[in-house]
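Shown here: the complex without one of its protein chains, the others still in place.
Chain lettering (A, B and C) follows the sequence in which the chains are written, and residue indices restart at 1 in each chain.
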Amino acid sequence: MGGNSTGYVFRLHTFGESHGPAIGGIIDGCIPGLNIDVEKVQNQLDRRKPGQSEISTQRKESDVVQFLSGIFEGVTTGTPIGFQLLNEDQRSGDYSNLKDTYRPSHADFTYEAKYGIRDHRGGGRSSARETACRVVAGAVAQQILDLANIKVTAFVSQVGSVRMKNDHPGIDLSGIDANPVRCPESSTAAEMKELIAQLMDEGDTIGGIITCHISGCPAGLGEPVFDKLHAELGKAMLSINAVKGFEVGSGFSSVSMKGSEHNDAIYNEDGKIRTRTNFSGGIQGGISNGETIWFKVAFKPVASIRKIQETVNSSGESQELSVKGRHDPCVVPRAVPIVEAMASLVIVDFCLRSQTINFNFKS
Amino acid sequence: MGGNSTGYVFRLHTFGESHGPAIGGIIDGCIPGLNIDVEKVQNQLDRRKPGQSEISTQRKESDVVQFLSGIFEGVTTGTPIGFQLLNEDQRSGDYSNLKDTYRPSHADFTYEAKYGIRDHRGGGRSSARETACRVVAGAVAQQILDLANIKVTAFVSQVGSVRMKNDHPGIDLSGIDANPVRCPESSTAAEMKELIAQLMDEGDTIGGIITCHISGCPAGLGEPVFDKLHAELGKAMLSINAVKGFEVGSGFSSVSMKGSEHNDAIYNEDGKIRTRTNFSGGIQGGISNGETIWFKVAFKPVASIRKIQETVNSSGESQELSVKGRHDPCVVPRAVPIVEAMASLVIVDFCLRSQTINFNFKS
Amino acid sequence: MGGNSTGYVFRLHTFGESHGPAIGGIIDGCIPGLNIDVEKVQNQLDRRKPGQSEISTQRKESDVVQFLSGIFEGVTTGTPIGFQLLNEDQRSGDYSNLKDTYRPSHADFTYEAKYGIRDHRGGGRSSARETACRVVAGAVAQQILDLANIKVTAFVSQVGSVRMKNDHPGIDLSGIDANPVRCPESSTAAEMKELIAQLMDEGDTIGGIITCHISGCPAGLGEPVFDKLHAELGKAMLSINAVKGFEVGSGFSSVSMKGSEHNDAIYNEDGKIRTRTNFSGGIQGGISNGETIWFKVAFKPVASIRKIQETVNSSGESQELSVKGRHDPCVVPRAVPIVEAMASLVIVDFCLRSQTINFNFKS
Partner (left out) sequence: MGGNSTGYVFRLHTFGESHGPAIGGIIDGCIPGLNIDVEKVQNQLDRRKPGQSEISTQRKESDVVQFLSGIFEGVTTGTPIGFQLLNEDQRSGDYSNLKDTYRPSHADFTYEAKYGIRDHRGGGRSSARETACRVVAGAVAQQILDLANIKVTAFVSQVGSVRMKNDHPGIDLSGIDANPVRCPESSTAAEMKELIAQLMDEGDTIGGIITCHISGCPAGLGEPVFDKLHAELGKAMLSINAVKGFEVGSGFSSVSMKGSEHNDAIYNEDGKIRTRTNFSGGIQGGISNGETIWFKVAFKPVASIRKIQETVNSSGESQELSVKGRHDPCVVPRAVPIVEAMASLVIVDFCLRSQTINFNFKS
């Protein structure tokens, strides 16, 4: 109800503001007997953390996860996994001038409208810092999916107008972490990086797209009607800060296609039912068909810009605002592990919801 | 869990297959004391029903709603509202040839993969017939929203490549039902209609986009983090049959915008905090800011086409398939009330979830 | 939220007032592939229905269940099972004098306090007629439990001060339906019947206790902390009309026992871990231990009595009231299938929630 929980069986509850003592969460419903590789969790956190490269914010946060329960001698016990990340480098002073001012296209005004009160330091609960907790839980979820050879991989497919030639299933994804943009086409990555650097210089920001592929998912995953697999994926992606759009498979491009072009012809490949094309995005009627699930997530440009903007303060008086602090010129490179985390949470939850697929990680 | 329920406080549970005795549902959590206008409910059902115009399926269903509980002497009592629509014109014979064949880009294969069994008649539970129940509940929700002057209006903004010049908040929406396409720009509507008629002749189908505006929504509606207002709207829309994409406000077009272009400057209009532009789509940080909420929903072309397609049967043998029966060449005109229904369900649910906004329909 | 749903995976949603057109419900989350024996469902309904014997109300309701979806050619498809029971013999006239009067120890005043409006006919939603829907769903649940040889059996163990000599696990339960009281000790049953008949003559009513045994339940069922197996059983029983108390195993009698008397010694019986005594009621730490689960449910005397009572009307004026109509002198004989239904719903839900026990009805 409160909006700080996700999942039905594999559940994540989170807490924490960007400038309180800590952020953290509880993972409830994890399978028992899982060997937790804490290093893999930390690795995903490191891919998300600020200050990784010259094209991201220079704010430093070590973001070390501490597990508090649910793991005994390195193995999950089936009881809730509590965890926290201490907040460091809390330069609240950076934000004191924002105490009474609403930053344009931030959540300052809306949180105050909703709650009548807000922790203005760094955006409080609305800060993207909260997504670190998602990455922790997502990295645990991925370790369960690994047992079933389900692989979730996200990458940057567009920055501004610079886009990959091909981001469809089947492309080589090995080069994602070879560059700070996390785009597997190296030449496109170079162009993206140049564009981001240019905007950084201008004190401006730019949007981007992350594409995600989920391979190895068996047919029959998902639920009918309201909880369709792509509906839950969509909700999960749209819950990430700065996301403005979601599309699965052919997505918005399907609009101008004919049925005869768009339908995925079905054939038998050595006893496995497959489709010739994959405009469906691996999902039909809300349930997986065994093809690679793929979708795109649109991120708006970061709202914190150095350029002068028009706004009002909490007394309704006009203000000119230039947002200081250390912000990202483009959020998508750091958002790649967040998209992977949310996708992993959704998929593992559907796996555990399924009463009919017998995954090897279920007894 | 089962996927056939939606909402947290204002909940809808549905049941029914396209060719069983009836479809129906239960609305739980409706406010007491609401005068139900059954004619308005029926009117929305009529906008959805097949056979309305020359560009829709000629299948006839009267779709008359029967309320079974929760309404006493025309007024809701606060107890659950049970309702049903009897299934008529069940030409199951039309489907007997599909018993063992998987229609491309339908849910035939995936339902069988999930459940190991399926009611093949007309798609069973995966049929869009199920959306009639959503329209009933949505029309009840709209009557609550009416009390708070919140207005949900959807319309067709694109068919194939034919699109409206402007579908943003502020346009004149009065002409939506003046044409069978439900596009408020009459000249564009005429083009759309021509395109649909042409595809109907070809035995083919085409996709489209529905845009939805929600006006009158106060600032402060929505929940943080996982249940953001646009995340729930997105999930609701993506749960509608044939939907492949969702975007709020600037959506995918934000990707190539700079922060300085995209940020919505804030000003004080006679004591009300407003924004100069509305790229945010009326939602910031997952919470409404008092501007018109607007979003777009992408529908793929209908999968049932007369043209010959490649597929397999349940024994895995290759088949050639031409889908007979009476299908729509383009789903968006009939999907307008479905989008309105789902949007109304989401908004009224957030209104009732809100602990801080005192709507006049709450005591 | 609305309070008309129960279960997490195997869910039941109900609707309906005692004097509307119908009552009914939706079972969501039933396993696919189950052969539904409709006669068994009807048999449980018949055990609950009024007018069965000379010691129950003479009101006649045929209570025939109609299934509307989710069952195809006699087999469940995994999609929601909609069902309804038409209301018959609606002598609303019997209740017209109650329109403005609050019956003592009924829900008349509290429903009006909550909703500001009530359907006064026969208690509306608060009528025990609603429990017929629970019996339908419970009878479906029992058919799943049958597949795993889990057996839920309830019986009357006390009426007024007449109680069974022994109602603990291990007794012979074969005679339950051999008498109209549903007490397996025939001599005690005769005394109970006499007591009820006497109160019927007096225009008065009496309370009673139902004991329930659940055998065949494997160890490891239940969830920790808030959703303990006996906590969910307790909630389910306390949700039945007229129930005032619940106890599991030793229950209230444990209060005056010493730990050394109460602890269930553990031993190894041919490789199965068992306990010498079963004061725990088959549940330890909220999780089943493989012994027979057993609990008791206390029902207060029926509130509808012919005797004159003091009350007020909705204007707050004093009234003398004698409740006419056709009411039961003692509710427990008819409540036996209701207790069985609720227990079956709880147990099957925990079976489907379990991620670690591989029941044979799960794939």
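Note that in this section a residue touches a chain if its C-beta (ideal position, glycine included) is under 8 Å from a C-beta of that chain, and two chains touch if they have at least 3 such contacts.
Keep in mind it's a predicted model, so treat the numbers as computed, not measured.
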item: Selected residue (touches chain absent from view) among C:Gln42, C:Gln66 or C:Ser105; value: C:Ser105
item: On chain C, residues whose C-beta touches the chain left out of the figure; value: 1-6, 8, 14, 102, 104-107, 109-111, 113-116, 125-126, 130, 158, 160-161, 199, 204-209, 218-228, 230-232, 234-236, 238-239, 241, 244-252, 254-268, 271, 273, 275-276, 279-281, 283-290, 298-305, 307, 309-312, 316-318, 353-354, 356-357
item: Positions on chain A contacted by the hidden chain, ascending; value: 1-5, 8-9, 11, 13-17, 20-26, 28-29, 32-33, 66, 68-70, 72, 75, 77-82, 84, 114-119, 124-125, 363
item: Residues of chain B in contact with the chain not shown; value: 9, 29, 31-32, 78-79, 224, 352, 355-358, 362-363
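In the analysis below, only the chains that are shown with their structure count from here on.
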item: Partner chains that chain B and chain C have in common; value: A
item: Between chain C and chain B, distance of the C-alpha-averaged centres to the nearest whole Å; value: 39
item: Gap in Å, rounded to a whole number, between the CA centres of chain C and chain A; value: 46
item: Distance between chain centroids, defined by C-alpha means - chain A, chain B (Å); value: 26
item: Overlap residues in chain A, where contacts from two or more other chains coincide; value: 224, 356-357
